[in-house]
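The other protein chains are all here in position, but one chain of the complex has been omitted.
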Amino acid sequence: MVEVTGASDQPLLVAEGLTKSYGRLAACRDVSFVLYPGEVLAIVGESGSGKSTLLQMLSAQLAPSGGRVSYRMRDGVLRDLAELGEAERRFLFRTDWGYVHQDPAQGLRMAVSAGANVGERLMAVGWNNYGRIRQTASSWLERVEIDVARIDDAPRTYSGGMRQRLQIARNLVTEPRLVFMDEPTGGLDVSVQARLLDLMRSLVNELGLAAIVVTHDLAVARLLSHRVMVMKEGRVIETGLTDQVLDDPREPYTQLLVSSILPA
Amino acid sequence: MTVMLNVENARKTFTMHLQGGILLPVVQGVSFQVTAGECVVLSGPSGAGKSSILKMIFGNYRCDGGRISVRHQGEMIDVAGAEPRLVLNARRQTIGYVSQFLRAVPRVAALDVVAEPLLMAGVARDEARARAGALLGRLNIPERLWSLPPSTFSGGEQQRVNIARGFISELPILLLDEPTASLDAANRAVVVDLIAAKKQAGVAMIAIVHDDDIRAQIADRTVDVTTFAAAA
Partner (left out) sequence: MNAPTYNFAYLDEQTKRMIRRAILKAIAIPGYQVPFASREMPMPYGWGTGGVQVTAAILGPKDVLKVIDQGSDDTTNAISIRKFFAKTAGVETTTSTDAATVIQTRHRIPEAPLRAGQVLVYQVPIPEPLRFLEPRETETRRMHALAEYGLMHVKLYEDIARFGHIATSYAYPVKVNARYVMDPSPTPKFDNPKMDNCPALQLFGAGREKRIYAIPPYTPVVSLDFEDHPFTRYKFDAPCALCGAEESYLDEIVTDDKGSRMFVCSDTDYCEGRQAAGHRGVESAAPHKEAANG
């Protein structure tokens, strides 16, 4: 079992004063935080609160108007993402990072088999043995509870929950240290959500993954995250231990969010 | 005697923004100490703030003033002002919380639910499961249930699973939030024994119990929470 947080005093990712403006509209204002290895941070807020913009900046898909994001590379050096070359950034994206999209069709190749979807990252880093790639893909399908008999089927024949689990396997196969998740359970039935959350929780624990999860669903935040950041109108208005923020919310807006959820 | 927990002048007030921002004072001037091997029972009527104090110590509720010092890894840390990751670390290595309600993880077997704290502490899986089984047996959970997720259990069974999960750890501080409520006499006796064993092992405990008989059996000292009543 991997030690979850506190294992390392070296931050994995550091965000400093992140700001994104579109003309006079500030989508994200002055966001700073530090993420440690193995730590799961939930970013919660309503649509339009700036959480998706923030996630895009954190994952180097969107250049900030101000501030910066630094990431500790596998060699231990903390690097400003804006200074990475495109090749380095893309390499990071398919090795040390994962990105789970809300819509699995965005994160999967819908027309190629599940096995190839999982194997793609391995082939991208030079794996050249079909048997080993397939074996690794099979074991990942098992880990995400997909019947290995479906390995040669394309995800367009899968249910929504299976697609999302496949997307997770595709991301985790290179053993990333940080996974970004954008509303990972959005659009799924409640029963399917529960199973997916449970699976993500155990994978995150077993692999000692750090994760940044954007969600408007506080139940997702409670089940998955150690820490939570509440966003409103582009600003972080409250942050702290997840159970503390959810059980003892301080800000008016957070109290409103918490009071809006139905009791489990 | 080693002081494991030192609460000094802690204060808690809820601000109910959705009710026009009214202030709901809970406790103030909370001060007491707990030493290793001691069980302190918080007393007072419902609503006096006993559970809130436990939650403040656990870091679940924020503290609006004062200090809550906990001996963590040989040093006193202030939970009221600590970084989230230090609080999480303290929860893993120092402070355990046994509540009345199980926050059941769906689809995980009871045996693994109970064994998890040991696994987190680095105990080998086989040994952790063996110890979890022994404890579940002691709390009269039949072996045929061990492999099932506790979410399918009756309320009393769930509570005993939760008690087992709380007591299996080797944490030096335990917060017990009505651990014997709704248990039958036999299981209450088991819990009393477990608490006695923890005392022997030098564990500092803060408990809330409503049953006078149980309180008499486990309390080394009682702290009357009504003396911390906040002026409304």
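First chain written, first letter: the chains are A and B, and each begins at residue 1.
In the analysis below, contacts are C-beta pairs under 8 Å (C-beta built on N, C-alpha and C of every residue); 3 or more make two chains touch, one makes a residue touch a chain.
Quantities reported herein were computed from a predicted structural model and do not represent experimental measurements.
Asks: For the chain omitted from this view, which of the shown chains does it touch?
Replies: So, spelled out: the chain left out of view touches A.
Asks: Of A:Ala82, A:Ala105 or A:Ala124, which one is in contact with the hidden chain?
Replies: Answering carefully, the residue with contact to the hidden chain is A:Ala124.
Asks: Would you indicate which residue among A:Leu25, A:Ala87, A:Ala149 or A:Val190 is in contact with the undisplayed chain?
Replies: Considering all chains, including the one not shown, the answer is A:Ala87.
Asks: Which residue numbers on subunit A touch the omitted chain?
Replies: Interface with the chain not displayed, on the subunit A side: 86-87, 90, 94, 109, 111-113, 115-116, 119-125, 128-131, 133-134, 151-152.
Criterion: only the chains that are shown with their structure count from here on.
Asks: List the centre-to-centre spacing of subunit A and subunit B in whole Å, with centres computed as mean CA coordinates.
Replies: 32
Asks: Given the complex with subunit A, which residues does subunit B contribute to the contact?
Replies: Those in contact with subunit A are residues 14-18, 21, 55, 59-62, 84-89, 92, 105-108, 119-120, 122.
Asks: Which bits of subunit A are touching subunit B when the two form their complex?
Replies: Going by the criterion above, the answer is residues 1, 3-6, 36, 39, 194-195, 198, 201, 226-227, 240-241, 243-244, 247-248, 250-252, 255-256, 259.
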